[in-house]
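The other protein chains are all here in position, but one chain of the complex has been omitted.
Our next item is chain A:
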Amino acid sequence: MDALINLLPELWTATGETLYIVAATLFFGGIGGLIVGLGLYLTRGGSILDNKPVFVVLNVLVNVIRPIPFIIFLAAAQPLARAVTGSGIGNDAIIFTISLAASFAMARIVEQNLLTVTPGVIDAARSVGAGPVRIIFTVLLPEALGPLILGFTFIFVALVDMSAVAGFVGGGGLGNFALQYGYRQYEPVVTWAAVLLIIILVQLVQFLGNSLARKALRR
């Protein structure tokens, strides 16, 4: 317990770092997921931008990247992270790598949520002269907004999970905190404190996501 009290400043810093990493990856990964997910949805057979080659490429890409365990993906993508962010280690690198992995995980969720939009509604929009871009922003995304919010809430937990691995490449956050000060120092209380904070964080976000989705679905 004393160890935890002594570590309080570090705990708050780590919490802040986790929040920073998760927020940044939710933003970049979310955008990436929307783009790839929309791409999958729009190019699928019979959809408004039906394009088999593009669909096959995206589909294979998602299927290949999604199942890779994150800690292996992190190592494998390090050269790419270095090329893009200038460094293979640290928070920037981990944000890049998590965003990349999250994009492909999120893409499936986005695709599935968009498939719940009734095709007839798209027919109706086309029948009044709407083009593909307008249909995306005025029909597809608004009609699927409720499920999309729940999808983003779901992926948030996965992001917290991935961010815990950041310590391996010199990133910070609660995962790193728990490993460095709890696990390696034989201080289970410190580890539990980090776990507790993560639980609270996830609960808060789940609550927020649920209420936003309820609002979007008007239920």
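Rule of thumb we're sticking to: contacts are C-beta pairs under 8 Å (C-beta built on N, C-alpha and C of every residue); 3 or more make two chains touch, one makes a residue touch a chain; residues count from 1.
Everything that follows uses one rule, which is that contacts and distances are computed from a predicted model.
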Practice prompt. Given the choices "Methionine ABC transporter ATP-binding protein", "NADH-quinone oxidoreductase subunit N", "Putative transketolase N-terminal section" or "PDGLE domain-containing protein", state the protein name listed in UniProt for the chain not shown.
Written response: "Methionine ABC transporter ATP-binding protein"
Practice prompt. With the full complex in mind, choose from A:111, A:143 or A:187 the residue touching the hidden chain.
Written response: A:143
Practice prompt. In the full complex, which bits of chain A touch the chain not displayed? Write them out.
Written response: 118, 120-121, 123-131, 134, 138-139, 142-143, 145, 216, 218
